[in-house]
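Certain chains of the assembly are absent from this excerpt, and the rest are unmoved.
Order as written gives the chain letters A and B; numbering starts at 1 within each chain.
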Amino acid sequence: MENTAVDQNSLEDLLSESHETKRATVDKMEEILYKPFPVLDHGFIRVVDYMGDDSAIVQAARVSYGKGTKKLSEDRGLIRYLMRHWHTTPFEMCEIKLHVKLPIFVARQWIRHRTANVNEYSARYSILDREFYVPSPENLAAQSKSNRQGRGGVLQGQEAADVLNTLKADSTQCYDHYMQMLNLNDETNEVLDESRQGLTRELARMNIPTNFYTQWYWKIDLNNLLHFARLRADSHAQHEIVEYAKVILDIVERWVPHTFESFMDYRFNAANLSAQGLEIVKRRLRGEEVSQENSGLSKREWNELEEMLS
Amino acid sequence: MENTAVDQNSLEDLLSESHETKRATVDKMEEILYKPFPVLDHGFIRVVDYMGDDSAIVQAARVSYGKGTKKLSEDRGLIRYLMRHWHTTPFEMCEIKLHVKLPIFVARQWIRHRTANVNEYSARYSILDREFYVPSPENLAAQSKSNRQGRGGVLQGQEAADVLNTLKADSTQCYDHYMQMLNLNDETNEVLDESRQGLTRELARMNIPTNFYTQWYWKIDLNNLLHFARLRADSHAQHEIVEYAKVILDIVERWVPHTFESFMDYRFNAANLSAQGLEIVKRRLRGEEVSQENSGLSKREWNELEEMLS
């Protein structure tokens, strides 16, 4: 990964510094602070700051429940209880700030999560870098026949080669023209032709395809981060954002291990049974034979239930 | 405007229908309901639904102030009072739903306003149309020399022609390749080559530049809509989003005329004086000569103040 966004000198400065603090500190987070985790071909996620730990969640819950929680003295047990019963506000007491570099089409999905703070690199002010995403061959998926938003098999042979060539050629050409319209030299950023004015940046950027990389600072509380991870690390999400969500889950595991465990058990790997699905499970557990026909479910829901229970 | 997004048949169906309601109704909004206002070369805004009117704001304010508002019996006066004193919650009692078609680079700015509900057209599911924004010649601005995010003069002659050609050619080529990678015929949407699988939609879309149009349903309360309009109809905003914000202001004027008037007076055309700026105005009104040197302001702030007061 050639990393144009993280300045190596300032990174080393940050890593060499150390301060005394009375705040809650997590050793496993200190180890990774500021260091980029690579994602996709040019992207990354790095932790820029964090607030709180598993104990901060427990502490906040104990304010709510006051003297009433003396018995629930064990932190892990209390965290599991909170997660299981959807008492979400204590998880909002932790906060994290990430620096993320990601393709524009991924950023467009990501930003739909509204409960977060964002500062994005602005191509109205600054020149974009020549960095764009091209899928690796094994991720060059065909359109699914059955699912409009899904992937089928992997493209092969000439078709795969053609697609990769097209993506690279169009990205390269669009960027070349972007710089040309700006009247700037690609390597030196100097003016190309003194007789021209150069198109304004806020217009030139519109020639850039959505596989180009952007970057932002993104700050969010733990509860909403978990909600993001649940939706975006899901098997129905697009591969490219899943890659980011997985890195986020790794970070969460380092940061708040009890919360991570309870999240995996009660959310990520949990199953939601509809009223009808629950009734069918009960009937089966009583030894009854249930078929789709006498289940009251549509074929589609029946199949989803079968898959969940198999 | 060739309008691929609004189905003419269903539009005429909607326009021919009429229902009885006890809800507050605004005649000037009924006149424009569902009808697209053109924006830029292929975009539009149309009102799909609205809730409340100027009276709804007054009514909500009267709940807050209860018996205490008998004296403020005149609606216009109360609305001006609320606006002047930043009592914003009554303005949240009105809601509007818009259908907007807009270039992706405009959508990326727009979505930063988080307090709204959005359903966007998804290119993971569906095929994008061949519709992209090309500025009209008078909007083909050069980069400002003094302001990194601003526009200077208009491009002229060969440079203008080259930019327009480049934008059109790159958009056309990227779209051609998009359809080719999808293995679809541009006109019939039928499969091009049975021996190929076709790239999945969620990947093919990344070859599309950000001047292509997307569309969404966007629902927001009046208070946040005015906040949006203040920032995006401002002279520092990008021309392309200003065009949308102006249409929104026209709609607001139809919908809640008293609110519109008070917004223009106390927000949009109002001036914010810093503590130092206020002190300078007071000194001047007392007849004192104040220069930048003895003002305590930086040169930049001094110029901004001069401009405001001239």
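By our rule, a contact is a pair of C-beta atoms (placed from the backbone, for glycine too) under 8 Å apart; a residue touches a chain by one contact, two chains touch by 3 or more.
What you see is a predicted model; the values in this text were computed from it and never measured.
A.B. asks: Quick one: 2 copies here, how many in the whole complex?
C.D. replies: 4
Here, only the chains that are shown with their structure count from here on.
A.B. asks: Can you name the residues of chain A that touch chain B in the complex?
C.D. replies: Result: residues 103-105, 108, 111-112, 114-115, 118, 122, 124-126, 133, 135, 140-144, 148-153, 155-156, 159, 162-163, 166-167, 170-171, 173-174, 177, 180-182, 196-203, 205-211, 238 of chain A touch chain B.
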